[in-house]
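With one protein chain held back, the other chains of the complex are shown just where they sit.
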Amino acid sequence: MKRSLGLLCWRGLIAALYAFLLAPLVVVLVVSFDTRPYLRFPPEHLSLGSYTAVLHNTAFLHAGLFSILVGGAAAAVSLAVGTGAAFALADKAFPGRTAIQAMFFSPMVVPHIVLAVGLMMTLQPLGLLDTLSGLVIAHVGITLPYVVRIVLSGLKNLDPACEEAARLHGATPWQAFWRVTLPGLRTTLVAAGLIAFLFSFDEAVIVLFIAGHRATTLPLAIYHYIQFKTDPQVAALSVLVVLASMIPVVIIERGINIRRALTG
Amino acid sequence: MSESMQAHPRWLRGLLLAPGLLALAVTFILPLIWLGRVSVLPRSGDGVSLPGFTLQAYQHVLGDGFYWWVLWKTVWLGILTAALAVPMAFPIALFLARTTTRWRGVLAALAIAPLLTSTVIRTYGWMVILGRHGMINDMLLWSGLLTMPVRLDNGTLATVIALTEILMPYAIISILSNLGRLNIEIEQAAALLGATPLQVFRRVILPLLLPGLMTAALLVFVLAVSSLVTPQLMGGGRVFVLATEIFNETTVSLNWQIAGALSILLLLLFGGVISVYQRILSRMEEQF
Partner (left out) sequence: MVDAASYLSIRNLRKTYPGSAVPAVADATLMLERGRMLTLLGPSGCGKTTLLRMLAGLTIPDSGLVLIGGRSMVGVPLHKRNMGMVFQSYALFPHLNVVRNIAFGLEVRGLSDTARRRRVGDMIDLMHLGGLEHRRVSDLSGGQRQRVALARALAIEPDILLLDEPLANLDIKLRGIMRDEIRTLQRRLGITSVFVTHDQEEALSIADVVAVMSGGHIRQIGTPVEIYDRPSCRFVASFIGRGNFLSARYFAPLCADVDGLGRMPLPDNIRPWNGTGTLFVRPHHIHLGAPQAGAYSCTARVEDIVYAGDRYIITTQAGQQRLCVEQPAPLPAGISIGQDIPLSWLPRDTRFVWEDGT
């Protein structure tokens, strides 16, 4: 009797914490179906009107496409240069290895706002503020350490004997790399690229400093919008953004499950 | 014991590292150096940076009581957020580590997925909940507890609530990754040796998890003190922290020297907290 009461309390606590954790997303979802032009909770009538409005809002559409462009470019660059670096860092020991690795990871411990100010001051004299290339440069800076870390841990999870087996059974170093090592890393590389894309896509601090009216990303567009207007349209947009972000998350989860299946 | 075959020849290693290092230099190292450089440039009367060297911006920041107050508010915000987020994340992490329900995967995803949705959107959600015509006010008015809506969405309280929720997933992940050390058999062994559930928690679970909890607290703290979007939107211009000050100096006052000096100050705060944390952690490890 006493035991089940304790269990009930524990479950209630967990449910309450989950409610708190998911509250803003749930609220945004509900509001997005509202019909009134101003923000009220709960909604009176449900409709998909806000979604139609978002899809006809060219400013949002442009910002969305631009975000995808920036995220894609930043992910591609990070993946290309980061994978190479991770391969080099996977070597057991060479002079300066620890220092170089620490350098690659250091952007993770520097606040984004400090980096943002630095980037703004650097990009301004170069005329790269409010441009696509400026944004890509900035986002490579924050996504690169994650790519290096993910690929590095993926490399450490590979069975080194696989490459040895390939070499011993007749593969040249090049063949062993293309036929065994790289395919073994497939899921890791996909996960690293998607994480980089997501971080760029959702990044909101640096863009506040270095983006403007010409190069506006989606988070920035939402930020500016809700500073002045809070109507269900932005809720609908938010729901769409969250859903779009979930697609890569699901893919990554799948990838990791596949990997688990492979190793276990 | 075995020797790795994958050691790359030196030239190849250099070739592999070079693009990454170049990218790192351009996107990270150079901006930070430039930031430091700009913070010590003299500034003309009409706000133009001049060549030279001066510590004026630092003197200005350190000599002005306002900035000290902002620094204090920033640290206070960080502490408050960490003090709320970690105890709230802990039960969820414990639950996720222990539960055997088949919904475990979904629940874990739900706990961590908010991490991958934009801060702007989640802050917006909190604006809806805490707003003047938001959920909480509506409910309080409807229940008759209030006759006039109160402002919940402007100020430190709202900022802390939103930040707590936004940063909780980080704490959950951090604690969860440490829970691996805590095998349920350890607890059972302690219980068989005669420890009450409370004693098991205090003498076994807590000491084992303390490093993980501390890491979670550190993570939440540093992310909270450097957050900009949430204080800016939830604070409605009335919450002054280092981040919002830096933003104002760069975009409103256009005083890059002050912005640079404040950024360096924030960086120092970061470094200080992290090194104190590491010292405490290593001392703790000596103790246990």
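For clarity, chains are labelled A and B in written order, and residue numbers in each chain start from 1.
One rule holds for everything that comes next: a residue touches a chain if its C-beta (ideal position, glycine included) is under 8 Å from a C-beta of that chain, and two chains touch if they have at least 3 such contacts.
All values reported here derive from a predicted model rather than from experimental measurement.
From the options A:Val28, A:Val117, A:Val151 or A:Ala166, the residue with contact to the unseen chain in the full assembly is A:Ala166.
Touch with the chain omitted from the figure is made, among A:Gly82, A:Pro111, A:Gly184 or A:Pro219, by A:Gly184.
Those residues of chain A that touch the chain absent from the view are 159, 161-162, 164-172, 175, 179-180, 183-184, 186, 261-264.
We adopt the following convention: only the chains that are shown with their structure count from here on.
One inter-chain figure worth recording: chain A and chain B are separated by 17 Å, centre to centre, where each centre is the mean of the chain's CA atoms.
Residue ranges of chain B in contact with chain A, taken from their complex: 2, 4-8, 10, 13, 15-17, 19-24, 26-32, 34-35, 38, 88, 91-92, 95, 107, 109-111, 113-114, 116-129, 131, 133-135, 138, 162, 165, 168-169, 222, 225-226, 228-229, 233, 243, 246-247, 250-251, 256, 259-260, 263-264, 266-267, 270, 274. The residues of chain A lying in touch with chain B in their complex are 10, 13-14, 17-18, 20-25, 27-28, 31, 38-42, 77-78, 80-82, 84-85, 87-92, 94, 100, 103-104, 106-107, 109-115, 117-122, 137-138, 140-141, 144, 148, 160, 163-164, 167, 198, 201-202, 204-205, 208-209, 218-219, 222-223, 226-227, 230, 234-235, 238, 241-242, 245-246, 248-249, 253.
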